[in-house]
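For this depiction, one protein chain was excluded, whereas all remaining protein chains were kept in their positions.
Lettered A, B and C in written order, each chain numbered from 1.
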């Protein structure tokens, strides 16, 4: 049973390979009457687009999205919204030297073993190019969330061991401006400068490096999340872990919380006269799997990109020793382009749970 | 849309509240002809059972499981297997003092806000008592995995800041014996001793502490996992994050991997003459979301239990300031009892993907 | 992939075999705060109960239902509602003579062939006893529908060739009183009398006979149904066809409509000053798969029960010729007891679509 669909009520199915004709997505379940802003969708894709700066891959793709269905006179109609992104730069010959060998820490071997057939051109389906389809659908999710006043903001929190200061999330607009002002998408200008220098030096080494992205969600209504399995953070975790290269997810106090005592970790409720607030937010805005109205906060860890410009030992499909040459185009660090992917997946989870919560009571 | 079902082909639906009549589970999709060993299921439940040692809650429950359907002459028949665990110790009056107040960092407030009604007895549905149903179903998943030679082994890797040495997982039987030889379920005897002392001191303080559980899966066949969304590690992550008190999940190199370079992180393939192996295993046995035949390895972070024996400030349902008394029975540290829950959820994910993979090719 | 779950948002999973410990159901997705009337649920089960009259099977079962979870102080809490119906009359020895032979037109052979194992006691899972679990869940669906003013009324429209006059459905209360006033559950007293006489004579012959049930749904709101696959009538059709012994389903003009011309079949819209009405209702209250506010009307065809009191030629599990004796207890005609099953399944479909429609627009 294949797994190319995500979400229950706000549900996407993506398709497409790195070097096929096109990639795309069907979004089923978008409520009718939502204004669909094509320019906004394109602007989101532009943030993920390859070739946008010196610290990203130089593959050339305009990533121009077309809407094929599901809208009428600028609004969603309640029918499936299909979006298509043609592949332009299908330089398959770049990859012809890899036809028969398994690249280390890529999905070449596992796809071949699972399916008995492998589209070796640029990683085929396992390429992170597929995430463009997620970003397109996530942009529509963001439009729905915006309609409900919910804001999502992700930013690069670490590149290798270079770590940005924690954010309090009180001024998303300002943080966003700062983030987009630098090519690494860190919300702290000084740290951004260090990160860019470091990525550039790693790139010159023909190497890659990992990093972390932190995400903040503001104005999430109370009540999103469906225990006991589809807890809000469990679905956020799955969404993040489904993104290429992600090796870890934590929310609220996260791994550090495992070292704390209950007496310091408990978030004390405050009588506010209005909606309850808590003094601290180690819960990360989610209690019992359900949003509590506080800021949602989670962090995602990315491993270093596996494609490096060094020659590496490996094996071929016959299991024999082989050498793989360091060639091709790649990102020295994936996190700058992944910021908008993290936001897209978070938006898809939130949109889904927003709809799911509509039937929780009479 | 509620979320009490987990899995696609090997699928469980759980029910029941902490202080209701019973909790239980329906398992739909267990292949026919699997020998169902009731004693084994009960022995798994005994590992999760409250009151098993001085470092667990003193609530008394025998947690005796009954099979209501789906087996005939000791084997599964392909029809739904329903299992029931009656609640015995329903001391609801213990909780009567909490009827109107929201316990800090519990799900009291969010359930009330979401559903407009709350079964306040012992946390109702949000109680970790629900996980007994998961353990019962997970035991059947383990029987299926055992039939295929797959082994799952979890152990306490940290209590607070006390951390056990890393395991290499080469001798599961021996590790298991060591683990079950101590009440904290750490596979290293010296560390276990320290952990027990520490938990006991925390308990005497009326406080609680978090911890980490590491899980190793041996002999997992190549090919499990369904990209691009239902990647094996994404489903493992969701499964773990759905367990009460879990705040983080990482696999393979995990968060530490985000600090590494590609040239050190890449797992080089070795020509073995047989199934491919890799020199290192930073991939944690999963590449491109699909198992590669190496050992699967992940770690789960648990926050400290929210119920403490201290008085705490909070609010009541009217939003007014209130105080909550430190009373009741609770675990000072959840990880010793959670080891078998982690194994159960991992087994459910593996069983599901084992079945899902059966249709991946002609 | 097993198929014991029905519905998407108002979703049931049933379990249990004819002669096991118990049968039951988990209902997940019932909105919180619905008053759950246990007496009403039991009264619905009583209409399906065996042994209720001379024209039904004489198997003795009180079919007493217990609610195990999901309610608090008489209301649904939004958590799974589990219901249990213990099996009392498990006279398995009645069936010991059928252990090895395949009863004609039963599911004995196909279950054995599919699963490689068969619980032969009373048909195991394939017994219509399973439908008691559907009736229990359907009763809660009816409570939800009643809350929204929707009424469901089914009745026996034919037994063999004896056919009742068409109903116009304008007075459901009166029709219901008439229906419950006779043991065959036909809403026309004169026809009911003939049907009962006929079934009784068939019973004396040791034979069985088929029949038809018609169902009317009043006050269904406009907008239920989710094209293009989950059309309201498509889900009603599947629900009905999943009931034991059903061989046909039609709605609105049905099979007769295939002989008509468009100019006579089209339902002309009338300007009413209020909600649109149509002059005729060949559409059966559903257009384009979506309810249009008119009366929903469908008919279900049941084949004759396969268990007869005659000796029959058959084969055994080894494929050898064998004879099967006419023994045991059975219904001469299934439709009187199936009326409430049809209503239950219709209620489950309507409840599910009522919830699904909540997210169709902003």
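The criterion applied here is as follows: a contact is a pair of C-beta atoms (placed from the backbone, for glycine too) under 8 Å apart; a residue touches a chain by one contact, two chains touch by 3 or more.
Here the structure is a predicted model, which is why all the values come from computation and not from measurement.
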Contacting the left-out chain in the complete assembly, out of A:50, A:104 or A:124: A:124
Touching the absent chain when the full complex is considered, from C:48, C:212 or C:337: C:212
Hidden partner chain, touching residue among A:47, A:75 or A:329: A:75
Residue among A:14, A:266, A:307 or A:360 touching the omitted chain: A:14
Absent-chain interface as seen on chain C, which is shown: 1-6, 8-9, 14, 102, 104-107, 109-111, 113-117, 125-126, 130, 158, 160-161, 202, 207-212, 222-223, 225-231, 233-235, 237-238, 241-242, 247-255, 257-263, 265-274, 276, 278, 282-284, 287-293, 301-308, 310, 312-315, 319-321, 355-357, 359-361
For chain A, residues in touch with the removed chain: 1-2, 4-5, 8-9, 11, 13-17, 20-24, 26, 28-29, 32-33, 66-70, 72, 75-82, 84, 114-119, 124-125, 355
Missing-partner contacts on chain B, residue numbers: 1, 9, 29, 31-34, 78, 147, 227, 355, 358-362
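In the analysis below, only the chains that are shown with their structure count from here on.
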Per-chain CA centroid nearest to the all-protein CA mean: B
Chain separated most widely from chain B, comparing mean CA positions: C
Approximate Å spacing (C-alpha centroids) for the pair chain A, chain B: 26
Rounded Å distance, chain B centre to chain C centre (Cα mean): 39
Distance between the centres, which are taken as Cα means, of chain C and chain A, whole angstrom: 46
Sites on chain C at which at least two other chains make contact: 1, 9, 29, 32-33, 78, 355
